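One structure, as structure tokens, below. Some questions next.
Note that this complex is displayed minus one protein chain, with the remaining chains in position.
Moving on, here comes subunit A:
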Amino acid sequence: MATGNDVREIFQLKPSEQVRRVHKPEKKPEGISRELYGLIGNNVSTVAFNNPLYKPKLNVSKKAVNWTWRPFVNPSRDDDLVLHHWEKTRTDPNEEYRFYKFNKAINLIEFSAEDYKAHLQDSDWTLEETNYLWDLCRRFDLRWTVIQDRYEWPPQEQDRMALQFYNGNNLTRPSITNKTEEASEPATAIQPSSTVTVQPSSTTAPSGTDGAAMDIITETSSSLATPSLATQDTPTQEITGNADSSATTMGSVVAATEMAATEAAAAKVPAAEVPAAEIPTAAATTTSAVAAPEVTSAVTAPEVTTEAPVPSTSLPTSVSTSAPTSSSATTVTAAASITTAEKATTTPMEIVSFTPAKTRSMEVLKNRYYTINRILTKVRLSDASQAVERAQLLSSLSYDKNREMERKKNLEILNTRTPEQIEEEEALYLEARRIDQNEKKIARERENLLRLLSTRDIYGPGGPASAGLAGQVAGGGGPGSGIIISNNSITIPSSGPSGDNGASRPMSPSVGKNASGAAMAGGTSAQTGPVKKRKKAPKGSVQAEETASNQTKGSHNRRPSNASSVNDGPSNGLPPGVQVKKEKLTPGAYLRSQKMTPVVSTKLQRVHATLSHLGLPLKPSMPTATVMSKWDQLSSNIVTLLDIKKQVDKLESDLKVVKMRRGSASGVGLFPASGGGSGGASSADGNYGVKREGTADDSGVPGQVKKKKKKE
């Protein structure tokens, strides 16, 4: 490890003069025992001492930090409100207010009236209402729950003024505000729609509303849209009649007129309408009239004076009332609003009728918001260079209204279940799970069974029949009932002329070559079969096999090599999904005895027992390749046979149990007592159907084994 001195050496500097301090343990003097020296010597104590901690003494010498009661201004505020707080004296008095940085506002995408006209038209929305939505979004920082709660279009007086406030318009002292809607419980504020349409010539419409209290608000319709006009909007004439508790209907007419001189006549229409509408109100009001001076000033706004000053100014003083309503009285507001067109032309009023203060569902509001955002994003980020950004933005702005509504509806249903429904649902769920698990269990069992059966099929003489069975089962079986065919026993590289029993096991040359190719690929064989030839081989092999399969039907299933199995996989009669187990090739030099498939040790005993039952020795006396291959087949067949036997025993006992249960449950039993034997058992479900077939085939196995034995 390089030390500092090594570095110094490299840089050809003098070695450091630092004296290396070596801790030299003091040597124990002679004549003192080690234990005693440990006590008296200047050794580090082995015991850690904890000095008891007392309450720290007051440090008189240290000067206390000075604090000052200091004024401060919060930059988050528009005004210069000076508040005081304690600050450490040493801090800078001119430092920016500590909490200013927390004053965050959300960034809303903005749009102008032109944008609106060009892109954002919607039959259900007006520019004003969209602006109103935008203002609410800004005020409540996109808290949709609150926005939906407060959403009322056309906005109430309070909201209107607040909107102007948030829009940054300077407010003059507003006119008197006598609204009683808030007193009423919000839930009970039902607003019947009394839509009023005023034709340019006819001026009778407002009086057409019920003879109840009237709330007439005259304002410029574009107050929300254009800030310049919004200032004109502040001298709002508002004449509120406060109905007593019996008369609970309050019609409010919002006549919005552009205060253009050319439209003065138009502006006069609602103003002239006031007297007629107000008379019943005056009669209905029982509370004391509180006439604020602002009303008169508001009404005599210069724009109105030209045409309609007299009727309108006379009214507010006589009619305006202000009193907190008795809270029990539910005030139902019917706000019929009349909006004039905002075109500054000489054409008379174009009337748009509104339903009274309407609320919208959160989905509608959100949909509008996101739609506008999407449209504007598309329009504004139209460059190709911004495509990625745009795609990201658009994906974040996606909103599916219908899906959302559907979701909420479902959620509602989910949340209003009765305990019984919940219980039932849970029971059903458990049942479904149980069925599902049983399904898996059955499928697993079936799979095992099929594996056993198909192993036999390969060698069995009844090739088509067993293949048909495999196909049938694989077709009707559940998921995962794949059939794995193991052909371990034909892995012997019998490339040469294959023994004497060519009749029973015809090996056409092409097949032989094929097999040799496979063997060579494993690098096991000493044969030098050409690789190229192997590629050619399949076609020939297929044909050869077809001919061969005429002789022995089971033979075409013996595809030892991967190449052949790939090629005639579809044609060899195996159902799709049936895997053919690949031949396991041992690399390097090996003994032939290694090729013998070992019998599982647990079954060894029984296999031996079977062999002795057949009168065969435990090991073949003449272990030629052919004999060994036969021997291998035999032993694996014996294993299969044992397995199948076991399976049959199990299923039979199952069947017996089920039958007994059925019998005890329903006396006679639903099913006719079937022959307990393996062949003719008619069972209730598919599970047993499989078993039956399995057992039916079982009968063939011993015969086969015997046959093979005979061949030996």
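Simple rule for what comes next: contacts are C-beta pairs under 8 Å (C-beta built on N, C-alpha and C of every residue); 3 or more make two chains touch, one makes a residue touch a chain; residues count from 1.
One rule holds for everything that comes next: contacts and distances are computed from a predicted model.
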| item | value |
| --- | --- |
| Among "Proteasome subunit beta", "SUMO-conjugating enzyme UBC9", "TBC1 domain family, member 10b" or "Actin-like 6A", UniProt-listed name of the chain not shown | "Actin-like 6A" |
| Residue of A:7, A:39 or A:83 touching the missing chain in the full complex | A:83 |
| Chain not shown: contacting residue from A:416, A:601, A:621 or A:664 | A:416 |
| Among A:145, A:621 or A:664, the residue in touch with the chain that has been omitted | A:145 |
| On subunit A, residues whose C-beta touches the chain left out of the figure | 74, 76-86, 97-99, 102-103, 139-140, 143, 145-146, 148-150, 158, 161-162, 165-166, 171, 173-174, 177-180, 182-183, 185-187, 288-290, 292-293, 322-325, 327-328, 362, 408, 411-412, 414-419, 422 |
